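So the structure is just underneath, and the comments pick up after that.
Every protein chain but one is kept in place in this view of the complex.
Moving on to chain A:
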Amino acid sequence: MSIVIENVEKTFIDSKKKEVTALKDINFTIEEEEFVVLVGPSGCGKSTLLNIVGGLLSPTSGSVYFEGIKESNPNLGIVFQEIALFPWRTVFENVVYGLQERGVSKKQQQEIGNHYIDMVGLTDFKDAYPKQLSGGMKQRAGIARALAVEPDLLLMDEPFSALDAQTRTLMQEELLTIWNRTKLSTLYVTHNIEEAVYLADRVIVLSRHPGQIKEIINIDLPKTGRNDEKYREQSSKYADEIWQLIRHDAEAALKE
């Protein structure tokens, strides 16, 4: 099974009634058990692309489809930048939301819900409302909610960008641990280059005006322990390579 993004193009009409091309000629495939990271400067349309893949936005042309899948309705799990937990539901009720909507039995909801709440380390907070949680805990609940539906594709839209630097580092490590247990096909959006190198099997670098694929970089590092001393040099080489690709665009974005 793989997810194909084929000739996706997206144009908007801006406030001055001018047509703006946000995405152009986007072609890539997410293989089974592959962790793909989209990285680019602000305004490159990376969140737009993720929304299109997630079925929350229609492309102007082109299409996104699953290939080699038996189910007629593939499952998607999305972790939102804004977290978007339902404030009126407890952590548990949030996590099992997708299961409820699929008509999974109460008993199975309990089982699956508790399993993923345990996986993200929120067992003690399963009956808490989102307002009672810290930013990092909220996003862990958001991750558990996305994992609980056992998605065919996991989408993550800058999930840690609202967190402080220390929490973010810990969450990245935790995400990798979880990912190694679930091995879900994942599309992850970030503007943080180190994060991209740390997490990705493949990094897709986008440029802006219009948002186009500038380069696809395979990260040839073992999936775990990329923070170790021996990989540090290679990691920073990758990061530097990506930064050189983005730098010009990022500077231009700053001047707008």
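Some points to look at:
Basically, contacts are C-beta pairs under 8 Å (C-beta built on N, C-alpha and C of every residue); 3 or more make two chains touch, one makes a residue touch a chain; residues count from 1.
Operating definition for what follows: contacts and distances are computed from a predicted model.
Considering only "NitT/TauT family transport system permease protein", "Protein translocase subunit SecD", "Condensation domain-containing protein" or "Cytochrome aa3 subunit 2", the record for the omitted chain gives "NitT/TauT family transport system permease protein", by its UniProt protein name. When you scan A:Gly40, A:Pro59, A:Gly98 or A:Pro210 for touch with the missing chain, the hit is A:Gly98. If you put the hidden chain back, the residue from A:Ile78, A:Val205 or A:Ile219 that touches it is A:Ile78.
Checked against the hidden chain, the listed residues A:Val4, A:Leu56, A:Leu221 or A:Ala250 yield one contact partner: A:Leu56.
The missing chain, though absent from the display, is touched by one residue of A:Val8, A:Val39, A:Leu122 or A:Val149; that residue is A:Val149.
Those residues of chain A that touch the chain absent from the view are 54-56, 76-78, 80, 82, 84-89, 97-98, 101-102, 129-131, 145, 149.
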